[in-house]
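With one protein chain removed, the remaining protein chains of the complex are shown where they sit.
As written, the chains take the letters A and B, and residue 1 is the first residue of each chain.
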Amino acid sequence: MRLQDIQAKLGGEAIGEAAEPLTGVGTLEAGRAGQVTFLANPRYRAQLKTTRASAVIVGENDRDATPLPRIVAANPYAYFARVAQLFEAPRKAQAGVHASALVHAGAVLHPSARVDEFASVAEGAVIGAHAWVGAGCVIGEGARVGEYTRLMPRVTVYARCEIGRRGLIHSGVVIGADGFGFAPDFRDDGGAWVKIPQTGRVIIGDDCEIGANSTIDRGAIEDTVIGNDVKIDNQVQIGHNCTVGDHTVISGCTGIAGSTRIGRRVMMGGASGAIGHLSICDGAVVSAMTLVTKSITEPGMVTGSLPHMKHADWLKNIVHVRRLDDLANAIKKGKS
Amino acid sequence: MRLQDIQAKLGGEAIGEAAEPLTGVGTLEAGRAGQVTFLANPRYRAQLKTTRASAVIVGENDRDATPLPRIVAANPYAYFARVAQLFEAPRKAQAGVHASALVHAGAVLHPSARVDEFASVAEGAVIGAHAWVGAGCVIGEGARVGEYTRLMPRVTVYARCEIGRRGLIHSGVVIGADGFGFAPDFRDDGGAWVKIPQTGRVIIGDDCEIGANSTIDRGAIEDTVIGNDVKIDNQVQIGHNCTVGDHTVISGCTGIAGSTRIGRRVMMGGASGAIGHLSICDGAVVSAMTLVTKSITEPGMVTGSLPHMKHADWLKNIVHVRRLDDLANAIKKGKS
Partner (left out) sequence: MRLQDIQAKLGGEAIGEAAEPLTGVGTLEAGRAGQVTFLANPRYRAQLKTTRASAVIVGENDRDATPLPRIVAANPYAYFARVAQLFEAPRKAQAGVHASALVHAGAVLHPSARVDEFASVAEGAVIGAHAWVGAGCVIGEGARVGEYTRLMPRVTVYARCEIGRRGLIHSGVVIGADGFGFAPDFRDDGGAWVKIPQTGRVIIGDDCEIGANSTIDRGAIEDTVIGNDVKIDNQVQIGHNCTVGDHTVISGCTGIAGSTRIGRRVMMGGASGAIGHLSICDGAVVSAMTLVTKSITEPGMVTGSLPHMKHADWLKNIVHVRRLDDLANAIKKGKS
């Protein structure tokens, strides 16, 4: 592949041509001959001088920042992503059910779908065209996997849950386990928790990616609903009856309690959280390790983490947090 | 089913009768004809006027708050939970071992137990009456699964661990992996961590539910012990040698370090935590994203999270946390 070929496929303006055939992508710092790299963050501009990559994708502002063969693109990072996709061997599901897989009677598989070894597809489940169910996956009764969606090995989809088209679900994901719902029924002389049957579903839109070991619980009565083009990182937990809007991104280790309504194009930072029954509006950005305890009603970033300090400094300072009210009162009195 | 039938089974006082047969449960907000709903939280009382559900469960205080056919119950939420259970199709384990499952010689299965496809039950394991081992589960040597306990697909129970009766263990749960125990053995010229063999077990009581992808480690020498009627949400981690008392509830993403002793009817909020070797007394409530660093000795709620604020406000304010000791000293001087 040459720079001209890339331009022909993806647009942009090619300036110069790589001396050697292009065989893949690399970083500015570690890129080698034959690789295409990119500059999106001006912080790394100096690396343009030292990179050994053969070509680079740059933005309009950097059009003349390098003599390297280059493509000028409006969004160099997204352009680079598409270039990387060009170099990726397409992983098309080879149609067919492995001899060791178990497709229960009453499951409906499109002839172009693929089901790998030790996977199990229950009665009434529907696997769409070109969908790929990886090794050891378990697809519950009446669940649906949309066309071109790929489940990596060892994914569980509980009964009646649905995943849209072109999704990518990583290993260990559990879709549709019971939400955490119990009614307390204690009296002085005993009692116990009474389980609320979780009879809703999980409905996931198109073009979603869900990271390894993440979990999305089914709704208690109504459904848990994930929009389109939602990207969820690893080890994320989404409670029952949440809704997540289109294009929202949720970073790893985040926990969303039940009935939270997350808008469109929200960004939840790593290990962030939301207590339940609140709303996070479109365009909100929640910083890492920040707990959302009240609804967020305007876009922009909210933060609630404590900066780390040397432990000795922390010991000295943090003790005053328990006395802030006294301090504030002392100041008030000092002023009056 | 009619309201009278429900009352006959579950008690309470029925007032009026639904116009149509009852076919399920719903929410006040989205309930439809044929559904039973409930009012437990007075905040939603206004919805009594607009609900399209056919009947409602209410508390004594709301006996006259609606003309709808209703049942008056002492605990309407718990009553509703039981109504919902009535409508749930009973999922009784159909006895039998799937042809593809692997039951090793020396495993003891009750004739009424069920073992699904690709599940593996090791030598010496005991599966109780009506227990249900889901697809792809792995039951280690000498492990025990109590009667009527259901393991959803892809659960691992390590060797010699025990789960009581009527439990529900969701997909991806790992019971009895090694606790995190290593002795440092470093010298100036090298060294390494020395593993402490984790030879204890995990013992789980009756009526417990454990959420998807949660993990409970086996004890180092003594056992990790979970009481009866303990409810654990998704992605919870419980370290080696912890004990958890009866009726305790642990919300999602919580991490409990080793040798923590948690009492009865404790409630751990989402993403909360406890550093090890401390006690949390009966009836304690730990807020979301709160880290317990000292033993809790009286019931009631403790909190240690930082409220989120606009990022600009956070930048302006949080910098002073590192200077709290200086501020406190300045106030002291100002007052002297």
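Methods note: a contact is a pair of C-beta atoms (placed from the backbone, for glycine too) under 8 Å apart; a residue touches a chain by one contact, two chains touch by 3 or more.
The structure displayed is predicted, hence computed values, not measured ones.
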Touch criterion as defined above, residue of A:Asp62, A:Glu162 or A:Asp207 at the omitted chain: A:Asp207
Sole residue of A:Cys253, A:Val266 or A:Ala284 that reaches the chain not shown, by the stated touch rule: A:Cys253
Footprint left on chain A by the chain that the document does not show: 24-27, 30, 75, 77-78, 80-82, 84-85, 87-88, 100, 116-118, 134-136, 152-154, 168, 170-172, 207, 209, 211-213, 229, 231, 233-235, 247, 249, 251-253, 265, 269-271, 288-289, 305-311, 314-315, 318, 321-325, 327-328, 331, 334-335
Residues from chain B at the interface with the omitted partner, ascending: 100, 102, 118, 120, 136, 138, 154, 156, 158, 172, 174, 177-178, 180, 182-186, 192-197, 199, 213, 215, 217, 221-222, 235, 237, 239, 253, 255, 257, 271, 273, 275, 285-287, 289-294, 300-307, 309, 313, 316-318, 320-321, 323, 327, 330-331, 334
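Here, only the chains that are shown with their structure count from here on.
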Whole-Å gap between the CA centroids of chain A and chain B: 25
